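In what follows, a structure is listed as structure tokens, so that the remarks can point back to it.
A single protein chain has been omitted; all remaining protein chains appear in their positions.
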Amino acid sequence: MSSPLLSIEDLNISFKTSKGIVKANQGISLEVREEEILGLIGETGCGKTTLGKAILRLLSGKATLEGKIVYRGTDLLTLPEKEMRRFRGKEIGIMLQNPSACLNPVLSAGSQIAEIYRYHEGMGKKEAEKKAGKMLELVGISSSRGCEYPHQFSGGMLQRVMVAIGLALRPGLLIADEPTRGLDTDTKLQISELIAGLVRKENSSMLLITHDLEIAGRLADRIAVMYAGEIVEIGKVAEILSNPKHPYTLDLLHSLPGKGFRTVSGQPPSLVSPPSGCRYHPRCSFRLEACSQVHPALMGFEGERLTRCFLSEKGRINETAAQPFLNAQSALKCEEE
Amino acid sequence: MTEVIEKTEITEKAYLAEKRLNFGEFGKNRLAVSGLLLIAFLCILALFAPRIAPHDPLAQRLDSGLLFPSTEYPFGTDELGRCIFSRVIYGTRISLGIGLLVVAATSVAGTSLGLLSGYRGGLLDEVIMRVVDIVMAFPNIILALVIAGLLGPGFSSVVLALAFTQWPAYARLVRGQVLSLRKRAFVEAARALRPSSFYIMRKHILPNCMEPVIVLGTLEIAHVIIFASALSFLGLGIQAPDPEWGSMLKAGIPFLRTVSHLTFFPGLMIIFTVFAFNFAGDGLRDSLGQPADQEVLAR
Amino acid sequence: MWKYIAKRLAMISIVIAGVTLVAFSAMYLAPGDPAEVIALARYGEDLSASQVETLRVAEGFDAPVHVQYMIWLGHLLQLDLGKSLVTSEDVLTEIRQKLPATAELAIASLLISLLIALPAGILGALRKNTLLDKSCMFVSLVGVSIPNFWLGLLLIWFFALTLHMFPSYGYGSLKHIVLPALTLGTSMSAVTARLTRASLLEVLGQEYIVAARARGFDERTILFRHALKNAFLPVVTFAGMQFGYLLGGAVVVETIFSWPGIGKLLVDSIFAMDFSMVQGCVLFIAVLFSLSSLAVDILYAVLDPRIRYDRRD
Partner (left out) sequence: MALLKVEGLKKYYYSGLFKKEIHRAVDGISFEIGRGKTLGLVGKSGCGKSTLGRTVLRLLEPTAGRVLFDGQDISGFKGSALKNLGTKMQIIFQNPESCLNPRMKVYDAIAEPLRLHRLCERDEERGRIQELIEAVSLSEELLFRYPGELSGGQLQRVAIARVLGMKPEFIVADEPTSMLDPLVQAQVLSLLKKLQTEYGISFLFISHDMQVVEWMSDEIAFMEEGKIVGFR
């Protein structure tokens, strides 16, 4: 087993708002290993974007962070701002959500890549532009489009520019936040293949934050599932997809298109006042009495598998749910062929 | 920057909900509340001027001209022996009157035209917007100056002149709002119900563009008051004996070197009044979550 | 972009056509018969009916209104703004003589206002909600509320009458321009500072600033390369409107300081009921203002690539 590249230990993040304290992340422990793609799955508002931004300390002053974020032996949370800048872009690249908002509208795409080389590697203008052009070619954009401005690109193309920026300095870790949101099915696949391909080629690692289980299933080595600010399950892709131990993961899989759209009632809880006990218990169809009172810990299962559910030990989920799910899973497999 | 995080993170809807609750936040905005209190104070001054003012603002007493402030005459007297304090207080009636009248008229007219122009589009829009452009091609104080000057001095010419120059601001602001609202799905959903366009404008569009209009209106009262007193100061607005602050200032100029309180107090009153409305308008803008856009700010 | 500019040009010609109509019809706002009003201004109280009639024919007031407008417009197209009805000076020559004074005042005021406003606005946005920012914004809010004529009088009282540092009126030396320019400049700076701050704050709240930070740039680079260019876009548009404020403010300030510019000329002509001079001044100012808006629009197009290059589908 390779040593972790990034390890997050017991991270708590909260925001003060007029409605109360939003506990966006609670007790997050996670590691991203060398040359690994870790998929972080969760629904809108579960705190996954906050986690991604927190790693590079990009959250606003309103956010309170506790815990440790260790990258190659350095705890990023204790670094002074000036040294933190060395990690941003160079060690850890990030593709934030919504590329049309993340690119400066008055600077050309090429110059936004070139400026990274000029700033970090002290290159001259010509050289940096040339390198930016190469980077564009690498993500499948003709370098002649480097002088165009963000509004002249389509959504998929913008996402490619974001990939080029994220990987410009060959970082050890790329954090990609919803890189496929809002794209057509075809474009979605192209972009995800592109990112994963580049990351693998560079022997880098990636934290892929997405709500799309299918994309995560295709690209990731391991998957972490997040619900209401907590990690509820972590494990190898194949294990998670074929044998989910947490009811939420199970429900999420069932809700996928082409798998019967089995529905779960209710909606994610507020992060200001989450339910007592297990956060999923009000919606869970397997809930026990204890679930509403005792908050389950993230428990080791077999091997590297961790699950935050009382039932997982007893393996009851398997018995109840194996049948319909197996069909769905085989459908997924067929499609991938 | 802080808001951005919340926007993306707690999702937009939570952000919107917060924005809505911000009317309550207005209460917390101490500056804005003090602006409103100042306005209330001014209104009281205007309403109860006869009770508050110690003297008749027009009564001349030539034997007690150019007196310095005393308990009898808190702000002193002018060259004709009139009590400046009383005149300043009565002046509130004129300035607030002009401000409210002009803003009431222009906001209604401008908003209606902006609504029509934005929602109907087409030729009507072209015509209205070109008229707006034409009026706005004149710096507004200059246009007001010419109109008021040629109409002849007096209360009604000042009101007319300012009303004519100030309405396009609302029309432009509202039209912009309407254009962006028209693209929103709820307006399209309402159209799918096939009501009259008047219904959609009244029920779905107007309520959603009122906030900036309220902000603009509040700030406009401040501008109108300044413009009106500038006209009077130049001698083209309200004329002497009427206690208008601008014309009082003008009357005080010859005595600037010796008895500067003649110009000092009326000027202070203008600043105080304008400040109150600017303050309240600013507070409204902050708590209604309106971006400080140039349309509202640039006046 | 050329399409955009062409569109602007077309629009501005319509606007200027409308402006001439407004300027022409302004004369008919005055109560009573224009010929009589002018005759009254020219010959004083004891004028005879025949004097009025002679003047009516001489100045062309006997023709129907639309014909008068057409004739006036015809002259206008040959850059002939007519003669003053009171002094018989050529209107355009008169305006041309007054133009330098107003231009000097405008430029000096603009410089003063930018020198105050830009640093204050930028500093305020960068140090948001600190004591410095709050006091800057408070001062500027008070500044917005001070009428420029009062500020002018205050400056005269303090610097001219009390300290005797600068002359209180007149035109000529560098010393003469200090007080008028200070009056106009400071009163303008308050608004610009607020706009700069608001605009920069808005930009600093954008996601691309966070994204730039995520690329490891320091705050200086982010401010100068990413934030300011965007933040100045609305400020540039605003500068166009500021020009109108400048011209309007000049009227008041020139009157207070007896500054021999177009503003003072306009006010004097209104008092003298010198219609052709008023028309000329108003028209000149409006055209100048429109052209400056056009210039600003073009500048905006050059600065903002979203207009410079049309969207591609």
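Note that the chains take the letters A, B and C in the order they are written out, and that residue 1 is the start of every chain.
By definition in this document, a contact is a pair of C-beta atoms (placed from the backbone, for glycine too) under 8 Å apart; a residue touches a chain by one contact, two chains touch by 3 or more.
Keep in mind it's a predicted model, so treat the numbers as computed, not measured.
Across A:115, A:129, A:177 or A:251, the residue that sits in touch with the chain not pictured is A:251. Contact with the omitted chain, checked across A:22, A:191, A:213 or A:271, is made by A:213.
Contacts to the hidden chain, counted on chain B, fall at residues 11-13, 16-17, 19-20, 184-186, 188-195, 199, 203-204, 207-208. Although one chain is not shown, part of chain A still touches it, namely residues 43-44, 155, 184-186, 211, 213, 251-252, 254-258, 261-265, 267-268.
We take it that only the chains that are shown with their structure count from here on.
Of all chains, the one whose Cα centroid sits at the greatest distance from that of chain C is A. If you average the CA atoms of chain A and of chain C, the two centres end up 54 Å from each other. Taking the mean of the C-alpha atoms as each chain's centre, chain B and chain C sit 20 Å apart.
Shown for chain A are the residues that touch two or more other chains, namely 53, 98.
Chain contacts: chain C has residues 206-207, 210 touching two or more partner chains. For chain C in complex with chain B, the residues that touch the partner chain are 11, 14-16, 18-19, 22, 26-27, 29-31, 141-142, 144-150, 153-154, 156-157, 161, 191, 194-195, 198-199, 202, 204-207, 209-210, 234, 237-238, 241-242, 244-245, 247-249, 251-252, 255, 266-267, 270-271, 273, 278, 282, 285-286, 289-290, 293. Residues 206-208, 210-218, 221, 225-226, 229-230, 233, 303-306, 309, 311-312 of chain C are the ones that touch chain A when the two sit in their complex.
Against chain C, the residues of chain B that register as touching in their complex are 1, 3-4, 8, 130-131, 133-135, 137-143, 145-147, 149-152, 222, 226, 229-230, 233-236, 246, 249, 253, 256-257, 260, 263, 267, 270-271, 274-275, 278-279, 282, 291-294, 297-299.
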